[in-house]
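Of the protein chains in this complex, all but one are displayed in their positions.
Labels for the chains are A, B and C, by order of writing; each one numbers its residues from 1.
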Amino acid sequence: MSFEPKILGIACNWCTYTGADLAGTTRLQYPQNLRVVRVMCSSRINPSFIFRAFQLGADGVLVGGCHPGDCHYNTGNLYARRRLAVTKKILEFSGIEPERFRVEWISASEGNRYAEVVTEFTEQVKQLGPQTKFKISR
Amino acid sequence: MSSNNPYIPMPVEISNITNEVDTNDIKTFRLTFLNKEDEKKFKYLPGQFAELSIYGKGEAPIGIASSPTEKGYVEFTVQRAGTIVPGLVTAALHNMETGGKIGLRGPLGHPWPIEFLEKKNIVIVGGGFAFTTLRSLINYMLHPDNRSRFGRITVIYGARTPGLLLYKDELAAWGKREDIKTIITVDKGDETWTGREGFVPAVCKEVAPSPYNKVAVICGPPIMIKFTLPVFFDLGFYKENILTSLEMRMKCGIGKCGRCNVGYKYVCSDGPVFSLAELEELPRDF
Amino acid sequence: MLKKTTIDKLPDLAAHLMEQGTLLAPVQEAAGFNFQVIADAKQVDLNFHNTVLSPKAAFFPQMEDFVRYQTGKSILEAVPVELNLKPTFLFGVRPCDVKSFTIMDIHFSGTGLVDPYWQKRRQAATIFGYAFDLDQPAQAEEFYKTLGIGAADPDGSDVFMIRKGGDLLLKGVTLKGEKLLTQLSLLTAASADEEKYFEDYIIRGRDFKTRFTFLADKNIAKKLEDIFHDSDFWMKVSGACLSCGVCTFVCPNCYCFDICDETLFSQGIRRRVWDACMFTDFTLEASGHNPRTQVFQKLRQKIKHKYSYHVRKYGVISCVGCGRCTKHCPVNIDIFSIVEEAMKA
Partner (left out) sequence: MASSFKQIEDKLKTEAKKLLKTGQVSVVLAYGKGYDDNHPMPYIAKLPSDADNIVFNEYCTHNLARYLVRYPKGTKIAVAVKAADSRAVIQLIQEEKVKREDLILLGLPAYGMKNSKTGEIIDSQTTCGLYNPVLYDTLLGEEVHGQPVVSPYDVLAQYEAMDKDARFEFWKKEFDKCIRCYACRKACPMCYCDPCFIDQNNPRWGEKSPQSHGNLMYHLTRFHHLAGRCIDCGECSRACPVDIPLYLFHKKVAKECEEMFGQASGMRIDDKPVLVNFRVDDSDKILE
């Protein structure tokens, strides 16, 4: 049986989550490995969410937010961009593959792009294999 | 490891839940033992406490509200605690329903000194939610088997509003009895309130029980205790005859975990009941 | 009867003990020596002054599991964790640390309810005390002489060991220890000279110089109670304190603990974990009220617990002068100096 990664998606309510809805209503096909959690803004994401996701067994984490400049709260994703960049560097230096963590800007109208990103990211994580470093053994 | 291990709780079932106050954050839980041996082992007197234990949430030390004369169950009146740090155990308990199973570890601490109270006239002063172990004491003393061992009993109980008075039915029942004098006061009444208004210390001053052969048992919020103690002291009560119960963060409840000390006394294993004379020996700070 | 072996043969001795049970002995780590469960007999190393962490963890581990439970399931399905202990050999404990066990005994199994975990672990263990090297000066932090503990006191050990050049002299102090020594066939009998050396060494150890001040239990307990409300004094001595937990975690006598429910994937364990009176949440009540928030109150609690409350409650100071707290304090707070100053205050 091939490896089916578990991927946590954290999506902003206004853009990416709506984009995901659009991808669904337009009947686009994309892998089912992603489990999406909706947050009000990408800047709501506490870096601990990401560490915790990896600890609890996520093989990858995908964060989706509005394009810079389009934030529903004007500047939320601009803060998030900086913060999540740091998160990525920390993950990298701690020894986990940084490719397991990805931030994408996907607007509400980009259902296609959403499907593309999810497909691509799932494939990427699949290549990396199961994430065992952070994962807490049961 | 389970037998005689003081850290392992015994299983109990919630057989009844009473909503005590109109703010819905204080409930009385009636617990029955699932193992009959545990019930025999759980011998307590008024004033003792026990750890209510919910796996996954933790433990909370709560005073026993029922009297040992009530057989077959124990009762605990629990307030949903915490504004800054949520009280995990009390919140979980409040979300439970009849039939839920929790753990119980106890009885812990020292009770009100029953033998010392015998043949004396007793003034019981309670404030708000801290009335629980006093209710246990009153019910214990009022029991037909015990009533003759004690002298006159006066109860002074205050709460912020009428809706916050605990055990309303029992209060009414005591009011009708001849062998107990009950004085209920609230800080501020509402339209339907016909009783007394005023703070507990002021009421104590007004009632002015004579100190002769009397013991005062006081339990309430710190602010009430702070102002009530001097009243009794001024009335001429001996310090040894003023009793109160302390509260502090506890974990083990058996004097091992080292956090609930006031001076060299652990509130859990040396208390929680202290006389004013004992308290004065302890430092006034933590 | 005094027995002996050579330091070269230490791995053999260790291997013998490992056959009979679990061996805990000092091992060189990056930050210094520490007691470890020995897997390879060659690891045992007696060339240490003292360990970074105290050996209390042998009887009072930082994590002690009480109960396994599953969330969402009934309490009736919770399973108490059984302690299945093999005989344990605690090898190479310095006299001051051995003394700490007897002090902790009073708290855990001597008074009130008995702590079953401490008691079981204690009963399973044989303690090999190991005298300090009297030819090396004591470290600047140490002050066990103040607490009346000699550098070569065998009290409390089951077997006591003294090093003589390349030899290791061993003597059974308790029946348990003596019996064990007779079973260890690789030990040889010591000569009369060595016997004398051993006895003299113990006596010499009593005069071994560490920091010293005259301290009577009752006096210091009383004195500290008298100055309890002297917050100027406490503010002064705690000025630098960061209220971290290093001093309590390395201390052989600190026993405060927290009971935590730790759940992962709906499998949980109720366990006790070391706690420190220096932590903010140590006394934080569920209501949000915290009676002890100031740094000086926390340090006062720590010092008074050891030198005053413990004396009032159990009749003995809960400190053995090992100096670990001072040595590892990030800001060099010295409990000995504070006690000395308190006596003067």
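Here is the rule we go by: a contact is a pair of C-beta atoms (placed from the backbone, for glycine too) under 8 Å apart; a residue touches a chain by one contact, two chains touch by 3 or more.
Small disclaimer: the values here were computed from a predicted structure and weren't measured.
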Open item on the list: Out of C:Phe48, C:Phe233, C:Phe279 or C:Tyr314, which residue would touch the omitted chain in the full complex?
Closed with: C:Phe279
Task: Of C:Thr210, C:Ser243, C:Thr283 or C:Ser318, the one touching the omitted chain in the full complex - done: C:Ser243
Open item on the list: Looking at the full complex, which residue from A:Tyr30, A:Phe121 or A:Phe134 touches the chain that isn't shown here?
Closed with: A:Phe134
TODO: Spell out the interface residues on chain C facing the chain that's missing from view.
DONE: 29-31, 52-53, 62-63, 140-141, 239-240, 242-246, 248-250, 258, 260, 262, 264, 271, 273, 275-276, 279-281, 295, 326, 328, 330-334, 336-337
Task: Positions on chain A contacted by the hidden chain, ascending - done: 47-48, 51-52, 55, 68-69, 75, 78-79, 81-90, 92-97, 102-103, 105, 133-134, 136
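Just so it is clear, only the chains that are shown with their structure count from here on.
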- [ ] Could you tell me between which two chains the number of C-beta pairs in contact is largest?
- [x] B-C
TODO: Compute the distance, rounded to whole Å, between the mean C-alpha positions of chain A and chain B.
DONE: 53
- [ ] Could you give the separation in Å between the centres of chain A and chain C, each centre being the mean of its C-alpha atoms?
- [x] 49
- [ ] Could you grab the centroid distance between chain B and chain C? Build each centroid from C-alpha atoms only and quote it in angstrom.
- [x] 39
Open item on the list: Could you list, by residue number, the parts of chain C that touch chain B in their complex?
Closed with: 66-67, 69, 71, 74-76, 78, 80-83, 107-108, 112-113, 115-116, 225, 228-229, 255-261, 263, 268, 270, 272, 275, 277, 281-288, 291-292, 297, 301, 305, 308-310, 312-313
Task: Of chain A, residues touching chain C in the complex - done: 56, 136, 138
Open item on the list: Residue numbers of chain B touching chain C in their complex, please.
Closed with: 1-2, 4-9, 11, 34, 55-60, 81-85, 87, 89-90, 101-103, 247-249, 251-252, 254-259, 261, 263-264, 269, 283-286
